[in-house]
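For this view, one protein chain was removed and the others were kept in their places.
And then chain A:
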Amino acid sequence: MTPEDTEHLAALLKQRSGLILGSDKTYLIESRLAPVARREGFANVGALLTALRTKRDEKLIYTVTDAMTTNETFFFRDKTPFDQFKSDVLPALAKSRTGDIKIWCAACSTGQEPYSLAMMMEESRAQFPRVNLDILATDISERCLEKAQAGLYTQFEVQRGLPIQMMVKHFEKIDEMWRISPKIRQAVRYKKLNLLDDLRSVGRQDVIYCRNVLIYFDLETKKRVLEQMATLLADDGFLFLGAAETVLGITDVFKPMAGMRGLYVKNQASAAPTVRKFGT
């Protein structure tokens, strides 16, 4: 692996997916791209990177970008964002909405986050009989979206974060895999979307889950994504970020909700036009 090759890779990743490759990421590159190099018939990762730099093979660029993306996720990850949804967000929106509550899981990876929300809504049916969630889940990775849509998970995946009662209720065993029920699967719409692109096609949303994505972006990209999200979010909507993420120091279009870690609302003060009074 030459420095030219890794620099080119870093620039490519930033341009294509926003991913910032920190310094000394040789190990990460090696571990993520070694399988790709093998599959695509290169002698080693170095050879793959050189080919990436010298040829403009769109398919190869996509495969590499996809492989370098972190897809780590599990059902009810971090728990708090789901508890908060049930205890605060859902009751507030149920009161002020007559139609569907629109939720967008930005960077949904293999679907565990949107499916967790759909399952939770099922569990809360008695409490909110008239509420319906319209869940849109997007990701840059086609590979992840395919898996999400199939709703097929390994034994390991269904044991991470998913209470056994919910597994029994919403999954069936297919050979060695577990498949989520059609009812839950049909509650989520999937769409391929790169957060670096124009996000207007997403449309108006009441709740946005954007967890553990912005950490991979540089400051300017974080700001751009957050500000686009603010224009899509209803004025009384909610934004969930990952436990290690914040808007502070990036943009003032959102502000943290007091006592609610990871939960943000639109900052009306910053959105309102400045009115100057004269002559007083």
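Observations
One rule holds for everything that comes next: contacts are C-beta pairs under 8 Å (C-beta built on N, C-alpha and C of every residue); 3 or more make two chains touch, one makes a residue touch a chain; residues count from 1.
Criterion: contacts and distances are computed from a predicted model.
One chain of this complex is left out of the view, and of "ABC transporter", "Heme exporter protein C", "2-oxoacid:ferredoxin oxidoreductase subunit beta" or "Response regulator", the protein name its UniProt record gives is "Response regulator". Screening A:43, A:126 or A:168 against the full complex identifies A:168 as the residue touching the chain left out.
From the options A:14, A:97 or A:160, the residue with contact to the unseen chain in the full assembly is A:160. For chain A, the list of residues touching the undisplayed chain reads 155-156, 159-161, 163-165, 167-168, 172-173.
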